[in-house]
Each structure stands twice: as structure tokens, then as C-alpha cells.
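One protein chain omitted, others in place.
Take a look at chain A:
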Amino acid sequence: MLGRGVKRKRSCLEELEVEVLPDGARKPDRKQDGGEDREEEAAASLLQQRQVVLGLCLKKLQDDQAGVELSLRRSVLLANTLRQIQEEMWRDRTRGPDRLDPDSCLVRDGFREDVSVTCPGCAEDGCCDAVSPDAPSQDPNGPSDQQKPPPAPAGSTLSDSATGYLSDLALDDIFEDIDTSMYETSDLPWSCGGGALWPLGVSLWPEENLKPPSLSSGGGLQSCLMDLNDLDYIIEILVKS
């Protein structure tokens, strides 16, 4: 992407792009025995791409807030992309780690449904069940907000229903079993557990005078996401203290 003749390293993004090319571009001569491994690899790299895109999306939205009023079109497109990714992560979680949403962007032809894929950061079924939209014992406002996926801007309507939603859950149960080994060892700067992202709020509409999320006052994106592991931080954003 630089000027002609300028050397540059093959970026990790380009590696991901090569792996996630549409079917037409894939080499057709996949052997049957190695097929399963390759499909698992492809699934993992698609998940990785999703994390990368998610991280980029968040970073762009935060940068946009920081200064000049950039175009509304750009903000809306970024927010929609973010919403789409988080919807997929919801669907993956509610189906359990061994089933993927057939409508998901991750599913391509030839991808078998019974391939076991671990949703990053969500090693336990307990975590999935706790945030399932099908859970019956919720506040009346709860389900509608669970259908509407995050991010909801901080200080928005989510806070009222979120209070009711949280009060029905034992918060310790949600977070005690999360495998945090991903955070320590991951190579990607933006990798994070799906669970830690749900309370993420991004305010897109400065003219509406919404309180900007506490996240933007921090340092880089990575430190912000690391902070999300802190339970107090999560509750503060949800409940609008």
C-alpha cells in the first residue's frame, strides 16, 4: 500500500487476507485427510480476522471521537460493522462452542458444522449461558436489550435495563471461570475475550452531548481492553455511575 519501490513487511493483515479469500480463490486440490485440519485452521484464522477487524473498528471509533468532526457516514458504517461482529459473537456463544451460526460471515462452503471451534476467551459454557438471550428469568426490558447487541453508547437506554439484567445474575459466576491465558500470550494487540467486550460503550453522536465512555480517557486501545477485565470497571460502564 506504500509508494512504488518501497519495501515493506508482509503484514499480518495480508496473511489473514490470503487465508480468508472467498472460495473461488481457494486451491481446489485439498486432500480429504488434511481437509479437517485445514478447515480448522481456516476457521481459526477467520476468527482471528474477526478480532482484528473488531479491534480496528473500535480504534477508529475512538480516534474519531478524539478530535475533528469526521463524517457521519463513516461513523455509521463503523458502528454497523461493529454491531455485526458483535452479533456474530453473540450467536457463536449462544450456539455453544461447537456450533457456528450458518449465517455467519465465518461460514463458507465446505465448512462442516460439527467442527469444534473454541470461541476465544470463552472456554466455559457457563459464560455463554449466563449471557444467553434465551434465558427466561430476565427483566422485561432485559430481552429486548439483549437482542439489540452492544455497543450501546454510554449513558444510554441500556443502563436502565442493564441494572435489572445484572441483578438477576451472580456476577462472580460469570467471570470466575474465564480462561485469561489468551490475554497474556496473544500476539495480536487487540485480542480479547468476547465476554469482556459486552459492556463496551461507544458514543458516536457528540452533538447529542452524551457522556464519552471512560475508555477514551485511557492510553492505547490495548490498555483499555485490558482494563475491562476489571469487574468494577465493567459495572461502572453498564450501570452509569
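Quick note on the criterion: a residue touches a chain if its C-beta (ideal position, glycine included) is under 8 Å from a C-beta of that chain, and two chains touch if they have at least 3 such contacts; residues count from 1.
As a convention for this text, contacts and distances are computed from a predicted model.
Asks: Identify the UniProt protein name of the omitted chain, choosing among "ATP synthase subunit b", "AP complex subunit sigma", "Large ribosomal subunit protein mL37" or "Serine/threonine-protein phosphatase 2A 55 kDa regulatory subunit B".
Replies: Protein name of the absent chain (UniProt record): "Serine/threonine-protein phosphatase 2A 55 kDa regulatory subunit B".
Asks: Could you pull out which residues of chain A are in touch with the chain that's been left out?
Replies: 1, 3-4, 11, 13-14, 16-18, 20-23, 25, 49-50, 52-53, 56, 60, 68-69, 71-74, 76-77, 79-81, 84-85, 105, 108-109, 152-153, 156-157, 204-208
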